[in-house]
Each structure stands twice: as structure tokens, then as C-alpha cells.
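Beneath this line is the structure, given in C-alpha cells, with notes to follow.
Yeah, one chain of the complex is gone here, protein chain that is, but the others are all in their spots.
Let's look at chain A:
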Amino acid sequence: MQVIKKIGLVVFLVGLTIFTMLPFMGEFAVSQTVFNKVVRDKGIKSEIFIGEMEENVVGKEFYGMLELSPKIAQALEKANKQHRANKEYKKVIYTAPHDMAALIGKESGNGFIVANKGLMWFLTFGLGIIGALMFIVPNVVLLGKKGIKNNGIYHENATNRGWIAWLVFVFLVLFYLVLYFRSEYAVNWTYLVDPISKFLSGNPAGHWFVYGFMYCTVMTVMAVRMYIKYRHNAYQTLRTTSVLFFQIVFAFLIPEIMVRLQMPYYDFKNAFPLDYDFFFQWNLKSLLGSGAIGLFILVWGIVLTLIIVPVMVYFYGKRWYCSWVCGCGGLAETLGDPYRQHSSKSLFSWKVERWLVHGVLVFAVGMTLMTLYSFFTESGTVLGIRTQSVQNAYSLLIGAFFAGVIGTGFYPIFGNRVWCRFGCPLAAYLGIVQRFKSRFRITTNGGQCISCGNCSTYCEQGIDVRAYAQKGENIIRSSCVGCGICSAVCPRGVLKLENGPLKGRINPTEVLLGNDVDLMNLVNKK
């Protein structure tokens, strides 16, 4: 079994290495036809850009996007600079240099990778999946009898912030930086999944399709790990199945199929304000221009946020969304599970969390109000502030850096819910409802707590669960996503996630059950 695991690890690393090397590889030749098509599609009027490109790029061979991309970017920047200097604003190209490079690059690959998409898929995704499963599945035997098996988590380099964890951290951060800011280097990755994308939506894959496909793949493989690790725990297996279902079907398949059916791309479970650009002008216009389905989506999006979300939180707590439905939560609960112990439990972190997460909520709501005001009044500014600038700032700071680079990149060092805990505006909204009006609580079982600290250690949201449990107090916290792991790791059966009457939900106690009944009454009397 150990041998299978080791072989699996090697196979996985081979796949990962090939995947990682792809941005540096591949032959690209920009043909006149392709270039003409881009000029036509993008309506490019800059003769400087066209001239530069035809001189330096078109008809030439390049090895790797690293060689091709700077040439395109240079041509574009040079052209725009000149046009701006000459005040020829009509000729300025508003496509970002990196997007232009990605666009042209995607059409120009012509080497081995493009010719052998299936094989390359197998050598990257295929080997990754096979290797990872070979590494994971032997645990059915190796973990022994079913039960909580956290042995060695703080002895292993990878799960105890050792160099492997730091390496994964750097890798993930770089991956997200490429994805958000240098998509031209993802061109080779898009070739791997072109056949799948064509099958689903009829279009070739873009880098977001790569990300979506990868997301589903990673979640599926890591869900297998969850099924094995928590095979004694029905709550965990059901919850894992649920997040996996919503990711694959709602976040990945349905939007792609909708595109094939000429409908807007929409993830029906992605609620505003997590879906922060739902009310952006381009989206509203696109929805309003898409007939009945567009209107339905518009109404659904509003109803989801204003009615479904709070009502469901009232009945089941925010867990129904955060750890049963949400894609971010889904990744955190599968890929992120090995890192859940790294969330800080200090009081200081809690203070930071409250300021940050509610700050982001205010930011998101404020931005949206500006957006709607601008939309209806058709003015670009609100109180002298450009709506577009605020939107761009949010997209960059929150959408890209916080949710992506930090949210997932920081898993191995700061735990798997950095985004959900400190940044997600939807989580903040759900949390407010959960804190003040919900039937959900984690019940503490009388006086049974032994303060061991397993619950706090494994809380991914950084809640000091033990602080409540050892006082006999129920855990009512806005940040709790109801993952259920505190209850699972408790060796004494102290914690239970449940939905019950509001009365008696919050129960501060001074003296715990089991002691002198008169003393308990006396001291706990409020």
C-alpha cells in the first residue's frame, strides 16, 4: 500500500510538472489570416499597431508565449502611446495588452501541444488524477478502523507549515496571478480542455474554462479523500456530495450549456454580493437583452439574495450555503481540508475578521448602490466619484486578490477559509442573519467538555470553539459555516450542530451541568 502511494505521488508530480512547464513551451506562428481576423473582430484602427505586428510578429515563429506575448504587448503599448500623444483617441486600442496577447496566442499555437490535445490532457490532468487517486485510495486500508484519523498532521511537513506547505503556497499564488493577470501564459492550458469545452458550449476554451474544469477536477479528487477520511460520518459524506454536486452541475455544466443555448452565462447558486458584478451595467444590459431567461435570471438573482438566502439561514444556518452549496466553500472543504488547522484562533484575529469581512460587505453594497444609481440615472459618477473606478478597484482588490490569490493561495499557511472568514461579503451577510435570527446552533453537551482543544484546533473559521464548550455555552457565531468538523473530532461527544427553537439557543452559563443543582441555579441566575 505504501508503495502504491509513493508511485501515485511520483505520477502526480510528473503530471503537475508537465502542467507547470506548459506556459514556457509550445510553438506559435501568427498567420496573416489570424491577424486580419483579430483586427476585424476587435475593430482595430491603429495603423501603428498593425504595422508593428506585421513587421515583428505576423508570419514569424515563436517558442512559447514568453517569447510572443511581449512583442504583442509592446506593439500595442507603443501604438496607444503615440495615439494618445496625437490625441487620436479613436485609434486607441482598449483591449488590455495581456488579453490581446492571449487572444492572438490562442489562435496561433501550431505545435505538438495543439496537435495532440488528448495526449497532453492525459499527461497533465490525467496523470494528476491517477497519481492523486493512487495516493489517496490506499488510505481505505492504511487509516485502519473508521474514526477520526488526524495522526501525524502536526508531524508532517506538508500539513505543519513546512517547506512543502510553503512551496504549495508559492505555487498556488503564482497560479492565481497568471490566471487573473497574465492569462496569455495559460494559452497552452486552454488547448488541453478545448475538446471538453467544444463538447459543452461549442466554443474553444478560455483560461476561465481551464480554471472551472480544474476546480471541478480538484474538488472531485479531494472529495474522494474526504469520503475515505470521514467514512464513519454521514454528515461529512453528505455535505461533500452536496458541494461537489453544486460545483459540477451549477457552477460548471449549466452555465456552459446555457451558452450553447444562446443564453447568458449564469451560475444559479452564486448569490450577490459574492457575485459582485451581478448588478454591473454590462450584466444588467446582457440580461435585459436576453429575453425571458434574462429576466428570469434577474428576478432569481434578486430573490436569491433577498429572500432565499436569509430564509434558509433562519432555518438551517449559513451552513446551507457556505458548506453545502458554495463553490469557494466547496474547494475549501475538499482541497483545503488538510490545512483547516492553520486558521488563527486568537482574539486578535477575531477582531481583524470582524472589521475586514464587514468592511468588504459595506464596500460591496456601496459599490452596488453606486452602480445602480449610475445605471438608472445614466451618469458615470456618484458624488464626484467614478463608478467605474470603484468597480475596478473592487474587482482587482476583492475579486482577484482577496478571493483568488489570497483566498486559495494562502490555504497551506493560513488555513482553508481565509476568504470566507475575512473577505466574503455574502458570508458577512449570512453571518449577521445567523447571529441574530436563526434556528441553527452548535449545542454544547452539558458538562462533558474536557477542554482538550480538538474542536478549536480544527475549526477552519478560527472560532475558539472550546472557549464556549468548556463553559457549557452553545456556539452562536456569525462566522460558523457549519462544516461539522468540531463535532466530528470531539472525543467526548460534546458538540452537535442542530436546528432548534430560538428560545434557549443562547445560553451563557457560569457553572456547568453536573454540579450541585442549587449552586448552578444560584450562579447561573441572570
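Just so it is clear, a residue touches a chain if its C-beta (ideal position, glycine included) is under 8 Å from a C-beta of that chain, and two chains touch if they have at least 3 such contacts; residues count from 1.
Keep this in mind: contacts and distances are computed from a predicted model.
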{"item": "Absent chain [UniProt protein name; select from \"SCP2 domain-containing protein\", \"Cytochrome c oxidase subunit 1\", \"ABC transporter permease\" or \"NAD(P)/FAD-dependent oxidoreductase\"]", "value": "\"NAD(P)/FAD-dependent oxidoreductase\""}
{"item": "Sole contact to the chain not displayed, among A:Phe24, A:Phe112 or A:Tyr154", "value": "A:Tyr154"}
{"item": "Of A:Thr240, A:Thr334 or A:Asn454, the one touching the omitted chain in the full complex", "value": "A:Asn454"}
{"item": "Among A:Asn36, A:Asn86 or A:Ser346, residue touching the chain not depicted", "value": "A:Ser346"}
{"item": "Where the unshown chain meets chain A, residue by residue", "value": "144-148, 150-156, 232-235, 238, 346-347, 443, 445-448, 450-454, 456-457, 466-467, 470, 484, 487-489, 491-493, 496-498, 500-501, 503-504, 510-520, 523"}
